[in-house]
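Only one protein chain is missing from this complex, and each of the others stays in its spot.
Chain lettering (A and B) follows the sequence in which the chains are written, and residue indices restart at 1 in each chain.
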Amino acid sequence: MDKSEARKSRRNFLRLGLGAGALSIAGLAGAKIASNNDPVAEKGVKETIKVLTPDGKLVEVEKTSILPPKDIFIDRKEAQKGIPGRKFVMVIDLAKCKNARKCIDACQEGHKLPHDHEWIKLYLLKDSDQTAPYWFPKPCYHCDNPLCVSVCPVGATYKRSDGIVLVDTERCIGCKFCMTGCPYSARVFHWKKPEVSAEIENIPYSPETNVPPKEGTVGKCVFCPDKLRNNELPRCATACPMGVIYFGDMLEDTVTNGTETVRFSEIITSRGGYRHMEHLGTEPSVYYLPPTERQFPWERGYEGIPDSIKSRYDNIDIIKETFPKDSNPS
Amino acid sequence: MRVIKLILLSISVILFSFSLQAQNDVPEKKAPDLTFVVKKLVDGSFELKSRLSLFENRIDFPVSGAKVDYTIGSDSLLIIDGNTTDKNGYAIAFLKPGVKIPRNKDGVITANAVFAGSELYESASTEAIFTETKIVIRCEMVDTIKTTKIEAYKINSDGTESPLSGEAVIVSIQRMFSRLPIGEVTLDEEGKGSLEFPINLPGDSIGNLNVVAYIAEHEIYGNVESATIAQWGVPKQQLLVTHRALWTQIAPMWMIVSLTILLIGVWAHYIYVVIQLIIIKKAKKATVN
Partner (left out) sequence: MDKTSERLLEEFAPQLESPSKKWWLIFGAMLVLFALGIYGLIYQIVHGHDVTGMRDHVVWGVYIVNFIFFMGLSYAGAIISGALHLLKTDWRKPIIRMGELITVISLLIGPCFIIFCVGRFDRLHYLLIYPRIQSPITWDVIAIMTDIVGCLLYLYLSFVEDFAKLRDYAGLKVPAWKKKTYTFLAMNYRGTPEQVKLLKKSKNIVAAMVIAIAIIVYSVLAWIFGVTLQPGWHSTIFGPYFVIAAVYSGTGLLIVLMWLYRKIFKLEEYITKKHFVNVGVMLLILGAFYGYFTFSDYLTKWYGSVRMDKILIDHLFKQYFWEFVVANYIGVIVPMVILAFKRFRTVNLISIGAVITLISLWFNRYLIVVPTLETPFLPIQDDRLAWIKYSPTWVEISIFAAGIAVFVMLMMVAAKFIPIISISEMTEVDETEQVESVEIKPVQS
């Protein structure tokens, strides 16, 4: 362990060592970690703090150098280790979703996804004749028993200790077996060369962001681990105007949608949370809260969207019944 | 004569219109929005956080690289060196604890954030007016019940403290992304209150919990928080790590064994046949039948 530490560059060493040291300080003085802001040198005085290095030395460093830089680079090896001590879980409140699609927009923008390649989709599900339709955001479920991971022949997709299932598009051969393996149709494919700007092409690749995208490989929702490492919520959770998506660490028993923070066990119990198609045995990490006490009728979710998006729902029976296209009888 | 006057008039009209044109080429400066929040942190320092943004076409654009300066007070001014806004539009400065802050006779502090303006943007300034308060949080056992005790005081102009009676203080646990509220304490006339602590909250590996008490966005008292560590949580569950399963990188042992046996069985026969062929090749030339 020490040998490999020594081989890393000094900057990396300082970052990792001080990160570890800072965490140990945090246990003693939680206040410093409580505020999530960059401390800024005030009045020209450089604030220093004492930290312990892995070999037990006490070193005084600038406060600014402790917090990890916002854009830390995680390579394949690092990406296979999860964020330690966490088990991420998402709770989606179907009672509040009205197909605003801000989650989709934020995800597309944040991961620089090409136009026809979406990691989170919004379905309009109607379970049976007499039950009511409801809007259903569907990210990847990061299952605890992932079939997609079992069938990958080259190990391009893997599940980490924090529960997140990632795809390493530098290993992926594009056989698409994982896409047929996923019963929730959560994965999508780059069928052609993704159109991205030159500056994005030059970003070093990390499986945690899947940027830059690669032709002929599989992509899917990754629970934004690059954001999680900075203690920030995934992009879809932050973007939702209705606060539909709650996210958190199950071991901490807390989920939040940015405005409201609740205990995971409480919200699942009180609202009757469930997982979709539980009988398939994949053990998803995404829970749904049933659409009871709805805040508005489901039709608003269809009326409010632009026509180009409306056409994506044209094959659904309930849409065809409720919004018949007079000009185009089909 | 009249012709000359006409020519002079038309020339001046043309020149005037040119100058009007030139004025139209100067871009109009946009008016950004500046929000400003002052928060008193756990260690007694103040965080001055401002955000510069532009609201255009119903979208909020952060303005980065803009210098924001802060002043506190109205008569005597305390000037604090500001910072430039980051890519999200935020600029943060800190005021160390113990610095003498000018306040008026009622103890009210007026803080100002000022953006001086630039080529593209007009100047902007915002005020934050609050009275400094202090929260003391203690976690102790009261008759075998885990209790969190809160005391809050407001700081007067002469430096004395008076209890913050009737105010509500939220008690929460610091979590990864946010704070989990566990209760609200209404302070009595002495500015004190207490809360029974929930018993089955997961903590860190030894059960530590970071308990934060705060007042947020109060009209009079602004934002203030205080924290303490209580080892009253349940130790965090350890994650079970599966090493060999269908979905791990290393296969279950029985799979590896079966596959090896099968493959060796088949390829051994192939090698045997190839050896036979080699023997055939090396056979001595016998009489041809």
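In this section, a residue touches a chain if its C-beta (ideal position, glycine included) is under 8 Å from a C-beta of that chain, and two chains touch if they have at least 3 such contacts.
Because the structure is predicted, anything quoted here is derived from the model rather than measured.
Taking every chain of the complex into account, the absent chain touches A, B. From the set B:M141, B:A168 or B:I256, the residue in touch with the chain omitted from the display is B:I256, counting the whole complex.
From the set A:I74, A:C107 or A:L122, the residue in touch with the chain omitted from the display is A:L122, counting the whole complex. Remark: the residues of subunit B touching the chain excluded from display are 246-249, 251-252, 255-256, 259, 263, 266-267, 269-270, 272-274, 276-277, 279-283, 285-286, 288-289.
Residues of subunit A in touch with the missing chain: 116, 118, 121-125, 138, 147, 150-155, 171-177, 179-181, 183-185, 187-193, 214-218, 277, 280, 311-316.
One rule holds for everything that comes next: only the chains that are shown with their structure count from here on.
Our note on geometry: subunit A versus subunit B, Cα centroid distance of 17 Å, whole angstroms. Residue ranges of subunit B in contact with subunit A, taken from their complex: 41-43, 47, 49, 80-81, 83, 86, 92-96, 172-181, 201-202, 204-205, 208, 210, 212, 225, 227-229, 236-237, 239, 241, 246-249. The residues of subunit A lying in touch with subunit B in their complex are 27-28, 30-31, 33-35, 37-40, 42-44, 85-87, 145-147, 149-150, 155, 158-159, 161, 228, 231-233, 247-249, 251-254, 256, 258, 261-263.
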